[in-house]
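Presented below is the structure to which this report refers.
Here the complex is missing a single protein chain, while all its other protein chains stay put.
This part shows chain A:
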Amino acid sequence: MAAAGALRLLVPRGRLLPPRRGLRLSAPAAIQVTVRDALNQALDEELERDERVFLLGEEVAQYDGAYKISRGLWKKYGDKRIIDTPISEMGFTGIAVGAAMAGLRPVCEFMTFNFSMQAIDQVINSAAKTCYMSAGAIPVPIVFRGPNGASAGVAAQHSQCFAAWYGHCPGLKVVSPWSSEDAKGLLKASIRDDNPVVMLENELLYGVPFEMSEQAQSKDFVVPIGKAKIEREGTHVTLVAHSRPVGHCLEAASILAKEGVECEVINLRTIRPMDIETVEASVAKTNHLVTVEGGWPQFGVGAEICARIMEGSAFNYLDAPAVRVTGADVPMPYAKILEDNCIPQVKDIIFAVKKTLNI
């Protein structure tokens, strides 16, 4: 498989590879897996597990995927299960939704979620609402996936974050993985879910390796949708993020730790249904909240978290107003210096933490 191939590149020479399943010579070891390979594994495993699952999108088959997420799958599963589409988002998204209504379990890839805007009617009006309108008679077990948000130097039309747009709509589930475990576990959970799931990946994370536990390497490993994960425990401030900014938060946390500030970093994992309880419990402990996201500030994920914290029990535990760190409120510019300053950076998170802690 592709994962094994990538693995060989990552393991330093002279070190034994962990033995194959079933023949343990030493204690089970975690391995380094890139997000790309984790997604590839998830697709492979789910295609094998359920013959109703199929993948369609632009370049997913013979090109091995625009970002190589589906590498090797067409060769293994053929034309019936891995389908190259023409450049017709509205058309092929509608076709995927119709196939789901008729009992298949499609994975519909958008080359980037920017192109999903052309098909957004099919995602919302056909996929999200049909189960409700039909009083449960017509479920739509479909996954829409692809890279979301800012990349590097791709400018305004290719850099938008859709977490707030899709997170707004009842009937959808929206997930946003950060690590390889997130990616694999959430994709598997999404494919097995009987409802329409929007999976917002991140192009800049595809090549990043993460440690993957033995448990996560199992074919049955799923990450439950709707549950956040505490990536780092802390006592002074709660940092809540999703997708790539989770990494920035952890970086900020390790820098702040040297100054004696212990940050609790929460990886949301799911945008809808949002696990606000984990955030509330954390805020009750730390009394300070900073949300971090790549998308624009107005009506964003951070705005939703702040509103819910205000409405819930955690409000009484806040020692300072909740603070948001977001993308700059402009279409994404191209020049590197401009682009860099439109994305929340580690320094921006640190600044926000210090502001809210008044240090």
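Convention: contacts are C-beta pairs under 8 Å (C-beta built on N, C-alpha and C of every residue); 3 or more make two chains touch, one makes a residue touch a chain; residues count from 1.
Definition applied: contacts and distances are computed from a predicted model.
S.K.: Using the UniProt record as the reference, specify the protein name of the hidden chain from among "Aminotransferase class V domain-containing protein", "Ribosomal RNA-processing protein 40", "Pyruvate dehydrogenase E1 component subunit alpha" or "G-patch domain containing 1".
M.R.: Listed in its UniProt record, the absent chain's protein name reads "Pyruvate dehydrogenase E1 component subunit alpha".
S.K.: Please identify which residue in A:101, A:164 or A:266 touches the non-displayed chain.
M.R.: Candidates A:101, A:164 or A:266; residue touching the omitted chain: A:101.
S.K.: Among A:48, A:233 or A:311, single out the residue that touches the unshown chain.
M.R.: Answering carefully, the residue with contact to the hidden chain is A:311.
S.K.: Considering the whole complex rather than only what is displayed, give the residues of chain A touching the chain that is not shown.
M.R.: Per the touch rule, chain A residues meeting the hidden chain are 54, 80, 83, 85-86, 88, 90-104, 121-122, 125-126, 130-141, 170-171, 173, 194-195, 273, 311.
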